[in-house]
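All protein chains but one are shown in place.
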Amino acid sequence: MSATAADLKGRVEAANTVALARLVTADPVLIDVAPAGEVVQGLEGRMILHAGPPIPWERMCGAMRGSLVGLVLWEGWASAPEEAERLLAAGKVRLEPNHHHHGVGPMAGTTSPSLPVWVVENRTSGNLAYCRLAEGMQQFGQFDIEALSGLNRWRDVWAPSIRAGLRKRGPIPLKSIIARALQMGDELHNRPNAASSLFANLMAQAMVDADVPKAALLQTMGYLAGNEFLFLGISMAAAKSAAEPLEGVEDSTLVTAMARNGVEFGIRVSGLPGQWFIAPAPPVDGLFLPGFKAEDAGLDMGDSAITETVGWGGFVLGGAPGILALTGGTPEQALRISREMREITAGLSPDYRMPALGFAGTAVGIDIRKVVATGIEPVIDTAIAHREPGHPKIGGGLVRAPLDCFRKALAEFAHRHGV
Amino acid sequence: MGATALSVRRHTYLDSVFLMRVAKALEGGPGINNVAVVMATPANKELLHDAGFIGADVDSSGPDDLVIAVAAQTDGQARAAIAGVDSLLAGSILEGSQIARSWDDALSQLPDANLAAISVPGEYAATEIEHALEVGLHVFCFSSNVSLADEIRLKQVAASRDLLLMGPDCGTAIIAGRGLGFSNAVRRGPIGIVGGSGTGIQAVSCLVDAGGSGVSHAIGSGSRDLSDDVGGITTFAGLRALADDATTKVIVLVSKTPGAQTLARLQEIIRSLGKPVVTCFLGGPTSGTALTFEQAAGQALGFAGAGPLRNGTVTAVPTHVEGRARGLFAGGSLLYETQRILQQADVSPARYELVDMGSEELTRGRAHPMIDSRHRAERIIATAEDPTVGILLLDFVLGRGAAADPAGDLIPAIGEARSRAAREGRSLVVVASVCGTDGDPQDRGRQAAALTEAGVIVLPTSARAATYVAEALR
Partner (left out) sequence: MKIAELLKKGPLVINVGLRDFARDLEDQQVDVVQLEWRPPAPEDDEMKRLLEKLL
């Protein structure tokens, strides 16, 4: 082997050690819930952020179009769906990925200026990350009154009440909530139930202490207690805050984002900052809610794979027996998936552990080299949206990140290093 | 229109994803149109309402209550599905098939494995067969489109290791009473079958069952096995194995007509087996001891001291039909059998036209007609547009692997075709046979009854359906 080749391998290993350290030492803290327009840099005027790699309106899938129509109506930029579509088609609303603005969003991930977002600070690196609320309708492409009135309550009642509680109580460290939830059977993507409950317990007292008016207090406590997906928005913001400091570590081959826009699946790589490596979004192998069938399903969508990027979600299925039915079988198979993910990652988390695997740390730091070498594609568990606009959530299932993204990234990485 | 049934289980909380899985399992049941198994949250109650599941029970239920709602074609089907839900809720559904990621993983999970069932796309099948043989597994290979060279090479490898390579292009096998691929619920018994034709094995095994006997093993060999290129490697191994098998008293061999050299070798081997062997060869001039599957089954039953084959009720004496017959077949071997019968009856080839809907050209980009009836339905309706066709012949092949309700899938198209013909003052006679048993998931009796009710003349075997057509054309 030539000296230069040995040098390069050594440099990559060293860079990945640095990147992995940044990932596992991240200290996410929830500091605010604020209108996106106030906190997200560069989100101004008639502009909406969306999930996944960049994509123009003409090429967007049905669910994302429906979701955008919903926000255009909700922001009051149009008064009817047809008018909203015309605005969007005419390019009168700027569309950019959440990931270009330090943010993430579940499913269509649409984020407009008036929509309050969770704000998480990574206290280790000092960076901020954002994520919109997770809900089951508008982010899946539904844009009727029912879907939009949920956003109204979030903007007018729930988010301000939580914000008041946060201001009174002070920032909430998320690492311990997440670590405890993992041990309570959450995987923090499609099953954030325990984390949602732990968070609701904390917020209830905080909002009482903050003298939130009784009507708003009761409504918000009802929202927190009754919404098992509540914590998904927080866990995604926490994951984004942990992953972003990895961007731009020279020579590192670790993945900093996996995101899907319903048409394409894209990944970003530490040593190749600012670039997307994309492949067609795969279909999700899933189960469907009453009234929906596989033929109704859109392709894989959402920024929520940021949770897998930091080693949660599909990577910790073995510790989340509650969603085993999604994996198609037994606890052993789920454990096998969690073990399999170790073959493509740089290390194990010292803080996030799975009792079911003898309290082993979760596999973290997806290495594009290992994915290409083994052919093992990262596993993601995910919700499913309809392929046409105007529908709520229709199901959930498992999907694998397309190998092609990783091959393209590896080719580019090699090219940059003169290989 | 159908029927709906509802059941509310109070204070039964189950995870929504788990419930989706239960719902999916229920959806597979006979006649089921729609299923909801959900906790009665306000949102789910709305979904139920929108789906037409309306009832006071549901109105009064809350988020801790489980609602099971089924829409089916009949009230009985809906209620049967609800009754079946308890075993699903008990959790057996979670113990689905074990899943492995690699051959090593699979073998570590099932160290006693002795057979690989391979149904990957043809271009990859040879690699997987080779691997299975390397680790000492017998192989059932459903995949077709494996090259002849690969087939010969792999069958030689299998033979050198005393392994059975059934296929490629093997649709059916029954080993010790367990069906692989497309197979019917037949009794176990003294009759062993070796076959290069999947539907041939199905037809003979069902008739043997109907005759009161049963099948010891049915060993598939693949459609090309008795060609002179392959030389009958699997067929010979299968015949010898059945000769040595204590439970087998009689052997039936069904296949395309063998190559000349292979036929000679085959006859030598058959003489050496020491057990009665019935042969039925189709698609060529040499027929074997039996002309049809029905004859083959009848001869085997005779050797086994069972039978005779029950005649069933012949519903009608054929009236003369002007015009031509068109046969739209799901089972390729049944087509060959029909062709032989029409030839033997001296029906002019100009009077009939037989289409193998399962042929490679007609299944390109589509599922096989035994699984998906849509293409055949289209062709049935198109038949009504052809004034020269007076009689339509169909086969229905039941069993594991086949469509859930093959008759139900085609009855609307049959009705449409007949009424179109009637509108133009013509009549279209529809004749069918059903290959299956009453124990099959689709239930032969029910399928035949549904067809009869739809005005189809149902004959007990494919051979009799062909004979009926021959007489009608006479």
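Read from first to last, the chains carry the letters A and B; within each, the first residue is number 1.
Just so we're on the same page, a residue touches a chain if its C-beta (ideal position, glycine included) is under 8 Å from a C-beta of that chain, and two chains touch if they have at least 3 such contacts.
As the structure is a computational prediction, the values presented were derived from the model and not from experiment.
Although one chain is not drawn, the whole complex shows that of A:Arg123, A:Arg155, A:Lys168 or A:Arg407 it is A:Arg407 that touches it. In the complete complex, the hidden chain is touched by one of B:Ala78, B:Leu137 or B:Leu398, namely B:Leu137. Only one of the listed residues, B:Ile175, B:Val194 or B:Leu342, touches the absent chain: B:Ile175. Checked against the hidden chain, the listed residues B:Ala80, B:Ile99 or B:Leu362 yield one contact partner: B:Ile99. In the full complex, chain A touches the hidden chain at residues 5, 8-9, 12, 253, 369-370, 372-373, 375, 403, 407, 410-411, 413-414, 417, 419.
Residues of chain B in contact with the chain left out of this view: 96-103, 105-107, 109-110, 112-121, 124, 127-128, 132, 136-138, 142-143, 161-164, 175-181, 216-217, 237, 241, 244-245, 400-401.
Here is the rule we use: only the chains that are shown with their structure count from here on.
Against chain B, the residues of chain A that register as touching in their complex are 136, 287-291, 322-326, 328-330, 332-333, 336, 340, 395-396. If you check the complex, the residues on chain B that touch chain A are 15, 17-18, 20-21, 23-24, 34-38, 43-44, 47-48, 50-51, 69, 93-99, 101, 105.
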